[in-house]
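Accompanying notes for the structure given below.
Missing here is one protein chain; the remaining ones are kept as they sit in the complex.
And then subunit A:
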Amino acid sequence: MSAIPVPRLALPRAGIFRRFASQEALLALAVIGLAIAVGFVNPRFLAYRNLADILLGNAYIAIAAIGMSMVIISGNIDISVGALIGVLATVSGSLAVAGAPTLVAWIVPVVLGVLVMAAQGAVVAYLRIPAIVVTLGMMSILKGGLISVTGGKWITDLPQGFHLADLNLLGVPMPVAIMVVATALAALWMRYSASGRAIYATGGNAEAARLCGVNPQRTVVMVFALHGFFAGIATLVYATQLRVIQSTTPPGLELTVITAAVVGGVSILGGVGTVVGATLAAILIAEITSALVFVNISPYWTDSLRGGLILATVIADIVRRRRRASRGRRI
C-alpha cells in the first residue's frame, strides 16, 4: 500500500505558505475575501442570517459534490446525478405522502441511490464503457422516466415530520450539520484508509494501482456506490427543504455538482483532489450566486463567472502539475 503515490502529502520541504497554497486554502480565502468584498458594497451580506441561508440553501450541492469528487478522482465522471436526485426526491416524497413511516421515506432513496450508482459503476468497471456514456444514458432514462411516471404532477401535502431539513442537530440546522459531518468523515476516510487511498491510486494510474494490489474494478464500483449514497443523502436535504417536490429533475444540477468538485481542486485527469475542496467550492459558488444579487450584477453574468472559475481552476491545476514535473517530482 505504501507504494501508492500520495499526492499533496508528499511535500517534504513544504513551508507553511506552500502548504496553505493548496486549493483548499485558496478557496477558503476566496470564500472569506468575497464575503468581505461584497460586505463593502452592501453590509447586509455579512448578516448572520444571510450567511446561514447561503449554507442552508446549498448544502445539498456540497453533499452531492463529495461523491462526485470521489468519482472524478477515480478517473471517471457522472452526469446522471442531477436526474437521480430528482427521481429519488420523487420516490421519497411519494412514500411519505402514501403514509410510509418517515424513516422508510428517508432510507429507501439512499438505498436506491446506492443501487443505481453501483450498477452504473459495474458497467463502467467491468464492461469498460466510458463513464460519460453510461451516465449520459442513465440521465436520459431517469429524466424521461420521471416525467412519464409522474405525468408532470408535483408532490404536495407532504407530512410535517418528513422535513428533515427543518430539524436541528445540537443547534445546527440539519443540512449544514450533515454537510460538515459528511465532508469531515469522507475526507478522513479518503486520506487515511486503504480503500480511500485506492481511489487515488486507481484514478492516478490504474495499472500501477493493480500492481500494488488494488483492484481497480472493485474500487470503481465502490466509488460509484458511495457516490450514490451521498446523492441519496443530498436528496433528503434537497427534497425536505420545500413543501413541494417538482416532477422535473433540477435543471443543471449535475453541472453545478461537477463544477464544485473541479473548482474544489479535483483534477479532471483523476488521481488528485479532496472532498474538503469540493465542499468549499460548493459554498463559494453559492456565495457568488447570492453576491451577484447583492451587488446588482445582472444574472446574465452568472454562467460566465462560473465558467471563468472552472477555466481558472483547471488552468491552475495544469500549471501546478507542470511546475512540479519540471522540478522533477512525480505526481
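We take it that a contact is a pair of C-beta atoms (placed from the backbone, for glycine too) under 8 Å apart; a residue touches a chain by one contact, two chains touch by 3 or more; residues count from 1.
Assume contacts and distances are computed from a predicted model.
A.B. asks: Name the chain not shown, per its UniProt record: "Autoinducer 2-binding protein LsrB", "Formate hydrogenlyase", "DNA ligase-associated DEXH box helicase" or "histidine kinase"?
C.D. replies: UniProt lists the chain left out of the view as "Autoinducer 2-binding protein LsrB".
A.B. asks: Looking at the full complex, which residue from A:Leu167, A:Val181, A:Leu211 or A:Val295 touches the chain that isn't shown here?
C.D. replies: Spelled out, the listed residue whose C-beta touches the missing chain is A:Val295.
A.B. asks: So which bits of subunit A touch the chain we can't see?
C.D. replies: Answer for subunit A: residues 17, 20-21, 29, 33-34, 36-38, 40-42, 44-45, 47, 49-50, 53-54, 57-58, 60, 148, 151-154, 156-157, 238, 241-246, 248, 250-252, 286, 289-291, 293-302 touch the chain left out.
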